[in-house]
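Left out: one protein chain. Kept in place: all the others.
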Amino acid sequence: MDNRTIEKSAIAGFLDELLETYQVFAPVEREGILGFELLRGSDEIVLNAHNTRQAPKEVFFPRSETLFTFQEGKIISTPPAEKERVVLGIRPCDARSTIVLDKVFDGDDYQDPYYVDRRQNTLLIGFACGDPLSTCFCTAVGGGPFSVDGLDLLWTDLGDRYLVEAITERGEALITDYPQFGQATAQETNRKAVTAAQATEKVSGPSVEGITEKLDGMYDDPFWDELHQKCLGCAACSYLCPTCHCFDIVDEGTVTSGRRVRNWDSCQFALFTHHASGHNPRTSGKERMRQRVMHKFSYFVENFGEIACVGCGRCVRECPVNMDIRAVIEAIGQAGDGSRISDR
Amino acid sequence: MSELEKVLRETARRLLEENQVEVIIGFEQGTLPLRTTPCFIRDPDQVDRLVWNASCGNNLAQYLHHTTGKVGIVAKGCDARAIVSEIVERQVPRENVVIMGVPCQGVIDRRAIEALTDGREVLEAYIADGKLVLRGAASEETLDLQDVLDDGCAVCQHRDPPLYDILLGEPIGGIEGAAVRPTVEQVASWNADERWAYFSTEFSRCIRCYACRQACPACYCPECFVDQTQPSWFAKSDDLSDIMAFHIVRAFHTAGRCLDCGACARACPMHIDLRTLGKMVEKDVRELYDYEAGMDLESVPPLGTFRVDDPQAFIK
Partner (left out) sequence: MSAEEHAQADWEPTIIAFLCNWCSYAGADLAGISRIQYPPNVRVVRVPCSGRVNPLYIIKSLQHGADGVLVSGCHPGDCHYISGNYYARRRFTLLKGLLESVGIEPGRVNFSWVSAAEGEKFSQVVTGVVNTVKALGPATRLVKRG
């Protein structure tokens, strides 16, 4: 399909029409924090900002999700969503996280009906990142500020308008229904190519080449003894992360009525692997930090062929003690030469 | 390197070389502008990693719960108060800690700086002569350090550590004429509806990551009330009632123990006002029981004792 454009002044009109048919998630500011929320009106969307504080994974994997309710012995299933959904303004890194999440929730062996229903019902319109942050490292982990992985449409900011590219047939089908999209010129397409090259050039990160193999031999390395010390053991990193997906299922209520709910969980919590017997195989922060790093850069690669990190940089920016995964990756690259992480 | 940093590094080296401590807990340069990060140094040749500046916002005292053996620790006023509390509550033996006290001019409020720079990324920053200079890709701005200090620091009465083994600089005293923070006064003037509206809006952003609890030196229970399952007190899901219950009970569990060090608020990824509620409890503790946490090694925490004539006007 040929490229299109939409003028920024026409976006409100597009959203008004879109909201008649779809639920729309877009970046919205609440009390100074930017997050993906259901739009109540077209005027709520924030266009000229960097990425949201939290990843939009809640669109598919809510922080708390009622799986079913029960009443007097009867199980009442949660009905699937009715309206189709559009996520407008998702960044390429967050869009790539759906590839990781799909491996877990929509894989060969197991399909999670709650996740799959939301995924199939949702269209992703991405905003390319013309101005990546210094904390972005998407290119280091297989992505890029203009990557189209996971997207149905990619919009590139050209100043007073966006260049609109359809990536999937679904994306194409969506915009052909709306009058706000005009034909793009060759010049506009070219401008996008230049911006893309500049932005991609700007992103830098540590090399992950060979990291899986390296980590495979590092399970007992003293590297882990020092790394974890400053970690508080909170879930700021896991909860903000677009690819983290661990959860805990609990029942709330009484014996006769209540709900079964799935909540986010984090491998950084001390009780994450606490067994009913009282035994905890990951007794200290050392085992838990090792787990986090190896899951993302070793185990997930071995099991699913993907690094479970998209380089969005949220954990880097928001960790209360400035635990920087980029520094950890570099240190792993240099580990095993006899020196300790503190020597570097 | 400042004079204080010079003394800090020399002291740390001496403590390690003389085997007075097994590890030094301090701050080193972080990977982002305006960030330092906690570090654990065991080798005297590593002490040059230690820094001290207005980015040193973490409360290092909470690491004492997880370290064994003799520890040297860098402590600003509030951190030292936390160590006093830990000793009073018998969590840390006094003889295990060598406190390198630092008279603190205040730490910066990262969120305030984010708000002021309004989306422009800071790539480089430095502090000089009471000014904070921020450099972005296409801009440079200079701010008064006073304007971007953490709001607790702006009225801090305890800038000098009340307990230390070595003081790394000259004492500077508290801030003249400082009173209860404006936010506490504001809330105190509101009625119940306004208070609930404020706190429920703030806490509704909570994602239950427990960064606040983990960063707090007073929160060291092997099993937090919110993690108990038999019975389960409060759920970990998204009902506002459970979110409010977590924060209300945490404010109660730290009643008479909270130092208003601000580590919780600085750790929170959702920028929730975590301090005001605790500060209001602290005001009650001060006025009713004439007690301030973290100042006196011989003190008894207020909820661990009583007076026969304690106030009870509210009891029917």
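Note that the chains take the letters A and B in the order they are written out, and that residue 1 is the start of every chain.
By our rule, contacts are C-beta pairs under 8 Å (C-beta built on N, C-alpha and C of every residue); 3 or more make two chains touch, one makes a residue touch a chain.
In this text, all values refer to a predicted model and were calculated from it rather than measured experimentally.
Note on the undisplayed chain: of the listed residues B:E194, B:E223 or B:D296, the one touching it is B:E194.
Contact with the chain that does not appear here is found for just one residue of B:L4, B:I127, B:A154 or B:M280, B:M280.
Of the candidate positions A:D152, A:E252, A:E306 or A:D324, contact with the hidden chain is made by A:E252. Where chain B meets the missing chain, the touching residues are 187-188, 192-200, 225, 233-235, 239-242, 244-245, 248-249, 251-252, 255-256, 277, 280-281, 284-285, 288-289, 302-303, 306-308, 310-312, 314-316.
In this text, only the chains that are shown with their structure count from here on.
Taking each chain's centre as the mean of its C-alpha atoms, chain A lies 31 Å from chain B. Chain contact summary for the complex, chain B toward chain A: residues 30-32, 35-43, 46, 49, 58, 62-63, 66, 111, 115, 119, 121, 123, 201-202, 205, 207-211, 213-215, 223, 227, 232, 235-238, 266-267, 269-271. Only residues 30-33, 48-50, 53-54, 62-64, 133-135, 226, 229-230, 232-236, 238-240, 248, 250, 252, 261, 263-264, 266, 269, 271, 285, 316-318, 320-324, 326-327, 342-343 of chain A touch chain B when the two sit together in their complex.
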